[in-house]
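Report on the following structure.
With one protein chain removed, the remaining protein chains of the complex are shown where they sit.
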Amino acid sequence: MKISGSNVIDQPVDKVWDALLDPRVLVATIPGCERLETTGDNQYAMTVTAGVAAIKGTYNGSCALSDLHEHQSLVMTLSGAGAPGTVDATVNVAFSEPAPGQTQIAYDADAVVGGMVGGVGQRMLSSVSKRMAGEFFGNVGTAISGGGRAGSAASVVETADAPGVFSAPAKVGGIGSQDDFVKGIVVGAGLVVLGVVIGGIFGRRRS
Amino acid sequence: MTEERHTVRLHVNGHVYDAAVPARRLLSDALRHDLGLTGTHVGCEHGVCGACTVLLDGRPVRSCLILAVSVDGQEVTTVEGLTNEDGSLGPVQQAFLECHGLQCGFCTPGFLTTITAGLRDNPTPTHEEARDMIAGNLCRCTGYQNIVKAVERASVLQRAQRAKDATVVEEGAHRPSRDQVTEAGT
Amino acid sequence: MGQPVQRVEDQRFLRGQGKYVDDIAVGEHALHAAVLRSPHAHARILDIDVSDVLDLDGVHAVWTWDDLADLSAPMAEPLPLLIPHPTLINGRTQYALAKDEVNYMGEAIAFVVADDRYVAEDALARIRVDYELLTPVVGIAASRAAEHLVHEDVPGNVGARLEQENGDARAAIAQAPHTLTLDLDIERSSCQPMEGRGVVARWDADLNRLLAWSSTQTSTGVRAAIAVKLGLDLGQVDVITPDVGGGFGVKINHPWPEELLVPLAARALGRTVKYTEDRREHFIATAHERAQVQHIEVGFDDDGRLLGLNVEFWHDHGAYTPYGLIVPIITSTQLLGPYKPQSYRVVFESIYTNTVMVTPYRGAGRPQGCFAMERTMDAIAQYLGKDRTEVRAVNFIQPDEFPYDHGLIFQDGRELEYDSGDYPASLEKIKALVGWDEFPAYKAEMAAQGRQVGIGLACYVEGTGVGPYEGAHVHIETSGKVKVATGLTTQGQGHATVFAQLVADELGVRFEDVEVVTGDTRRMPYAVGTFASRAAVMSGSAIHLAAKRAKEKVLRIAADALEVDEKDLQIVDGVVSVKGLPEASIDLGTVSVLSNPLRYAFDEASKAATQFSVGDPGKPPVAEGDEPGLEGKDFYSPERATFASGMHAVIVETDPETAEITILKYAVVHDCGNLINPMVVEGQIHGGVAQGVGGALYERMAYDESGQLLNASFMDFLIPYVTEIPDGIAIDHLETPSPLNPLGIKGAGEAGVIPSAAVFASAIEDAEGFTIKAMPISPSELFHLRQSQEHR
Partner (left out) sequence: MKPAPFAYHRPGSVADAVAALAGDAGAKVLAGGQSLVPLLSMRLAAPSALVDINGIPGLDTIEVDTASSGGGVRIGALARHADVLASEDVRRVQPLVSLALANVAHATIRNRGTTVGSLVHADAAAEMPVVLSLLGGSIDVEGPGGRRTIPADELYVGPLESSVHHDELAVSAFFPALAPGAGVAFEEIARRHGDYALVGVAALVDGDSVRAGFLSVSDVPTVVDLTGVADDDLGDAALEHLEPAGGIHSDIHATAAYRAQLVRVLTRRVVLAARVSRQARQPKGVAR
């Protein structure tokens, strides 16, 4: 399935670009990200809680940034796996400068949803991804208008005994500063969709 | 095992069973594996096929969609509880035998329990009502033709049987609690 | 024989006392297994990390392919290719646990044994697998395009290409006065028995033997596979098929990975181990059938007589070919049905896709063949403006033309030669039964009310009772009771009743004194299995012959004891008596006692057989060429299959607004030779028709382009409830005995499902007035077909 969209941030491209490569920012902005570990250059292992309503699941995911063309584009390869299923997504991210001091980010994700979810929930994907995109951009709006959040990058703690392991404060909720959020969009896209899809299954039976 | 277990008391077919089960144990599994009542079958575990249907306080429910801990203290009737006190086949069972209402027999317990309750609520179903009575159970062998016949045949046998039981009751004979179970919820 | 006897097995089933495989070893703390399955349709396995599983309470074993060789070397090899064929040059089978690549979503990767299924599934959730995703090949078009390969070493994704020809079809078509071309499509479905697969195994260290129960259609096949894969002698393995909750074909394939892994675990752990497949696993990890794309060219004369028929089709066999080419071979031969084209050519390619493997599903390729042939007949009738029954009639093989040799090779490797049948008589019966001649008036009457109705007809011939053989053992005990054993298995066909009827008839004993055991290798180690509507024909005949042998011995011993000629004896209700002299009699129990010369008496009856009571001192107690005991054993191995036939007709209504399809009347004429138990045969027809309705109007496997099965549950794979099945199925029987077996019977198990796709396509086409080329069909699809007609 495809998820794509674009968004303009009132920040210069270079700032957005740098932020994108900062794990502290990632952990703070990927929706539901509880833990993120650097496993190599621009490669991370993470634990994400995703889902709709009360139907949430925890997934182990990985995220790798590749084909870095500084200030222009990169490819984000995501994979998440939990008891309910898997999602594997390749997200092409393009950066442009519509106006000085602004960054337009266009992302185009192609996700394959597998496992139990793929079997019984995939037909909810379209409506669900639409909803997710809406939520992302809604949040972007909040972020731009300065709506802060508890676990912004600043408050991310690097686990002392395990360098390179970052954990967000419990209960990731709102959104950090606008540039941080960019990665929330792109990295979150693949993983969050999985969780939301799971909620879709709920639709197939009666309360 | 470290998983916490909860004690549940189930009244099944007139007998009392106490079992210590994890909260996640499905009623279907508790009946089959903890109580050894393997007459209740599991066909899909998502509530569509109806093979696992049992009577809970007299009402048909999917035992695969209920946690055992959730029905602590309630009355359950399974296919094993449908025979007459003398061990002979109950009216619905007898009708299935006479009408060739089963082939592999796997879905049959769910049909028998469903129809038993259905005929209690509506002892003289029309042909359409007979079909509707089994509309929530899947059978892959029979094409349902003879099951519908069996519902209609059972209605005849059941009325005869109930007339007999009634006189027995008047004579003050002991009524096993299985009957109380099937009367419950009416 | 011929009586609608009530089934003996029902007493057990109706009381909830059936013993299905998951009912075995309940309460004895058996361990439970679960299998980790690939979430991807096509991927390379980079790494499997099971480290988190080991510290989980209640887990006894977790295995991947790497562990198998140490447990039993043959387990690390691919599973057997059961039915090799010279043209299957690129046959492939999976490993019990995937080695380095998975080729369908659901393929087994890891195996866990734990205290119960709940914990086993907890363990699965802790296994981490790294995959490198490969491009999946999904659907016949993608497979034929072959831009990507399912197996790197199988060019073009083609497993096999098989061509057969009788006459020169292409030349005949070229010269024919009329020709037509059809392109047809049939989707995937699957058996979906209410009980999935299951295995229980127990290793007896004291006896050094393995005992396994499997919900299978062939216990002898499973036994042989276990012995080979576990490195045991056949004599160390027993397999019992307990009550089976439906098979419909899918349980004939073997060994499934679990049928080997569970016994392996039982031996390794010294515990009883059980695996019970759940519904989702049955969808994604067992087997499907039906998917084919067909291209038909036909040449015919003014009467619609088939001068040349040239059929090409592509058969989607999924990711592996454990069952060889049986399904497409059956399509390519049984396609001919009751007709005799003057020339016929068929060529098929059996091709790979990254989907669940394909093995026989009730009908096993016949529904697709019937669809191709009957769509062709309808197209010819339409083209010539003739009644659809006329065109069929002129092409029928006539009753006096049997045996009829089609000049082709059938699925059993023997000539496709029909033994008997009467197709014109069937056609007359079905027309009367459905009201064919009255239908035009009815259709007009409905049209006047703004209602759309259509009528359809489809004919089929089914080769049943294929070899190689079945056997039976009949033992008359000193109690006079008769114990019968045959090796093939039972999935609800009522064998315990039907076979007992045969023995009671032949032996002259009471029906209730006969007990039948099927599918237990301890009682009958030589058998093939239950498939191709062969049980009644094969085991029925074998049982009949074995009973005959037992009877011969009974009469010989009784004649001796009563000092009369065998010819003067009769057996009635288990008593041998002299005709017209009832007081001179001896019961079977006593005959059984006398059949076994004794040194030691163990009860009153047996005294009669001890050395000082019986026997001629001048002869050996057991005569030359004779053996002790009152038993009969025999095997039936026919030269070729026997061909049952039938015709279905249906009247449907299609809603002009909602495109909903309603069945108004369904009629079946069926000829399976002599009937053993009409009640059981009609039950088989009812079930087949219902499965056919499901296959034609409701059920399909919905794969997406990434090879994910989107409807892997009963919520979205729409098996009909009673509300979707016609209320009443009109059935008429024709009994054309088979000359090939002693009972004159033919198989009946699959017939009901064969013509459904064809008959519904025919009826919907008649109602809608445009051609139906693909089945199954849903209201949504019918709606879009109407749209595309309007936009022409």
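Here are some notes:
For clarity, chains are labelled A, B and C in written order, and residue numbers in each chain start from 1.
What we mean here is this: a residue touches a chain if its C-beta (ideal position, glycine included) is under 8 Å from a C-beta of that chain, and two chains touch if they have at least 3 such contacts.
Only a predicted model underlies this, so the values are computations on that prediction, with no experimental measurement involved.
In the full assembly, the chain not pictured is in contact with A, B, C, by the touch criterion defined above. Summary of contacts with the chain left out: across A:Ala45, A:Leu68 or A:Ala83, the touching residue is A:Ala83.
Against the chain not displayed here, chain B makes contact via residues 3-4, 6, 22-24, 26, 29, 45-47, 50, 53, 56, 59-62, 64-67, 69-70, 114, 135-136. Against the chain not shown here, chain C presents residues 117-118, 121-122, 125, 278-280, 657-660, 698, 702, 710-711, 716, 718, 720-721, 723-724, 778-780, 783-784, 787. Contacts to the hidden chain, counted on chain A, fall at residues 52-58, 83-84, 116-117, 120-121, 123-124, 126-128, 130-131, 171, 198-207.
Convention: only the chains that are shown with their structure count from here on.
Taking each chain's centre as the mean of its C-alpha atoms, chain A lies 50 Å from chain B. Look at where the CA atoms of chain B average out and do the same for chain C: the two points lie 31 Å apart. Shared contact sites, meaning residues of chain B that touch two or more other chains, fall at 46.
Counting partner chains per residue, chain A has residues 205 touching two or more of them. By the touch criterion stated above, chain A contacts chain C in their complex at residues 60, 81-83, 85-86, 88, 112-116, 118-120, 122-123, 204-205. Across the interface of their complex, chain C is touched by residues 1-3, 22, 24-25, 32-33, 36-46, 48-49, 51, 78-80, 82-83, 89, 93, 96-98, 100, 102-109, 112, 127, 131-132, 134-148 of chain B. By the touch criterion stated above, chain C contacts chain A in their complex at residues 39-40, 105, 125, 128, 133, 280, 283-284, 704, 706, 708-713, 715-716.
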